[in-house]
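Every protein chain but one is kept in place in this view of the complex.
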Amino acid sequence: MNEVRHDIIIIGAGGAGLRAAMAVVETNPDLSVGLVSKVYPMRSHTVAAEGGMAAVIKPNDDRQHHIYDTISGSDWLADQDAVELFVDEAPRELIQLEHWGCPWSREDSGQVAVRPFGGMQIERTWYAADKTGFHVLHTLFQTSLQFSQIRRYDEFFVTKLLVADGRCQGCVALELRTGELHVLRAAAVIVCTGGFGRIFPFTTNGAIKTGDGLALAYRAGAALEDMEFVQYHPTGLPGTGILITEASRGEGGILLNTEGRRYLQDYDLGAPLDIHDPRHPQNRSMELGPRDRLSQAFMHEQAAGRTFQGKFGDYVELDVRHLGEERIESRIPFVRELALNYAGIDPIVEPIPVRPVVHYTMGGIDTDVHGATALPGLYAAGECACVSINGANRLGSNSLTELVVFGARAGRHAAAAAAGLELGGGAEIDRQAAAERERLAAWRARPTVDDRVASIRDDMTTAMEAGAGIFRDEASLAACCGTLRGLRARADRVHLHDDSPVYNTELVSALELDGMIDVAEAVAHAARQRTESRGSHQRTDFAARDDANFLTHSLAYRTDDGPRIAYKDVVITHWPPAARVYGAANDADGQA
Amino acid sequence: MGWTWWTQKPAYVHVFLREASAVFILAEVVLFAVLIHKAGQDAETYRAYLDFLWHPLMVVFHILALAFAVWHSVTWFLLTPSALPRQIAGRRVPAALVVGQQFAGLAVVSLLIALWVAWVGAT
Partner (left out) sequence: MSEKTIQLEVFRYRPDADGPGFQTYDVPFHDDWVVLDALNYVKDYVDGTLSYRWSCRMGVCGSCGMEVNGEPKLTCAAFLRDYLPGPVRVEPLTNFPVERDLVVNMDGFMSKLDSVSPYIVPKDEAGGGPSAEHLQTPAQLDRYKQFSMCINCMLCYAACPVVGRVDEFIGPAALALAQRYNLDSRDDGRERRYDVMFQDEGVWECTYVGECSEVCPKHVDPAGAIQQAKLSGALDYYKRMLTPWARRS
């Protein structure tokens, strides 16, 4: 097997991975970085983020507000020390992106413009029209090209983390172009592989978001934290699940049911102002409430029969017509482009059909504020990690910021830890690499069975939606856990039709599925054992938040018999748990 | 790609014709230069050259050259908005304005030449 040596290996080359790579070089230009990704960096799913990126920069805003919005948005499950760091470092990271060339939308004065997003007291979302993630990703990627210390391994799929002497020392990667296996050794590995929305059938996530990094870390012994918290974005296009950004509501768009009513007013989200009132939209109110509450409101409307019935299930209407063509074209042009192309709707003249769709996974690899996991040498950052700043519900426009803040922190910390480190365990690494080659070779030797990777995947996503969707209960989760065990067995037997070494995408799909089942089991088991409702985790059989027993993060550890769930306390610094209040009363909030 | 690459798509053919117009325009320029040269010689030579230019086949050639020149001008005018920086004093200039100005310019120059020719002919 081909063996390469770097100081740091980064798996995943999206926003977090690229930022981490540059942070390593900034910290110590003598270190070499291997940046490994199953896709070319500009294909990473950061590209699809639309609305923007939160950081305190305007004089009317304040760190206390951003911290409070984030913590209350998280339903008090975020670690408050991490949130404070996050909020404090966010402005510097966003200015760094500005210096690297990100084309932020501007005010007439030339200063960066901000817009409101859901759950915010003060508008603080920086944006590049409604293609913020696209611009951030390409800015980071293009900027990274000037650093010769960063060696890219594009289209290499990592199949295993190598652990020896109690330390993560690299990985085994499959080169998709040739089918060759490579051993990539390093003093530290940073996992930046993104979330796992693809374990669900209806998601805004791209095909690549299969949670590979979580499965790698989980199998290497790291814990997966808060996996039960899955965010449904309230406004996806029915059928395709394509995201219609929250910025459409930040700019003033409204949600309507079949009676033409702004139904959010019936769900403790405040009272609506007239759309032509200059104070509309109001921060932290109505359409600018948090995503979990808006998605849950949809479910109640659906149960009450006040949603529209369409070919792809029920929907409500997102109306932006009153913004006018000029504002739609300048602020949310991508919304119009997507609606025109994929729904055949021009938002200038018609409301857009929308429904909740799996969008973001709050859970991830358990890390501290430096991105370090409990396994020495293993780091994680971005959506695949759980620091946790997102708790039970992520606030819109915090995720892109999280990529750069914690990507940079993980890069700096790993660089400091890796410099000059002498590594042993060579024989153990060789043994594990050889075993991994055996494992992959065994896939090819499997006897033919009447089953398909796609069929197992379909059954998994169906089970997740039915058992662990927006509303869950003991019966649905127990069934889901049982189904997933059965799928585990099927995945262990499934046979591949493609025997080519070159771009064997069927093998890649099978490897992704193999990991996704582990990740899905962690979600279902963590959800089953959290007998309360908090943020995005809503149990119909335990409808209230239970701070006495569950002001804790769940930790899933892998065993051969399925996940073992443990807990650790949430870090509270200055903001004791309180009720989440949105709407009219919000002005009094946030002063805590 | 072989030498016939330009036949693969209509768009390529259009471009090829635009580029090929150079051949016709060059030929017309040469014919015109010769005309000036002939004008400096005796009347008989000049007359013979004029007859040559008015030969039916040559007239067909002139019309063809004119068509190519028009094709080149029109397609080029339509392309210019994207070939030019789009702002004047920080404001975006509409594409239609750029194209319109060029056609207007062409019309004005053509008109002036026509008037001049008419004036020379009349005196």
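Note that the chains are named A and B in the order they appear, and that numbering of residues resets to 1 at the start of each chain.
Note that a residue touches a chain if its C-beta (ideal position, glycine included) is under 8 Å from a C-beta of that chain, and two chains touch if they have at least 3 such contacts.
All of these numbers come straight from a predicted model, not from anything done at the bench.
Looking at A:Gln80, A:Ser105 or A:Thr461, which makes contact with the chain not pictured?
A:Ser105
Determine which one of B:Val60, B:Leu79 or B:Val108 touches the chain that has been left out.
Counting the whole complex, the residue in contact with the absent chain is B:Leu79.
Quick one: say which of A:Asn2, A:Thr505 or A:Asn549 touches the chain that got left out.
That would be A:Thr505, which touches the missing chain.
Have a look at A:Met120, A:Leu294, A:Leu338 or A:Val570 and name the one touching the chain we're not showing.
If we include the chain that is not displayed, A:Leu338 is the one touching it.
Can you list, in ascending order, the chain B residues touching the missing chain?
Residues 1, 5-6, 8-9, 11-12, 15, 19, 79, 81-87, 90-92 of chain B touch the chain absent from view.
Residues of chain A in contact with the chain that isn't shown?
Residue positions of chain A that touch the missing chain: 39-40, 42-45, 47-48, 57, 92, 95, 98-101, 103-112, 131, 134-135, 138, 142-143, 145-146, 154, 177, 206-208, 239-240, 242-243, 334, 337-338, 341-342, 452-454, 496-498, 500-506.
Basically, only the chains that are shown with their structure count from here on.
Would you kindly tell me how far, in whole Å, the mean C-alpha position of chain B lies from that of chain A?
Between these chains, centre-to-centre, one finds 60 Å.
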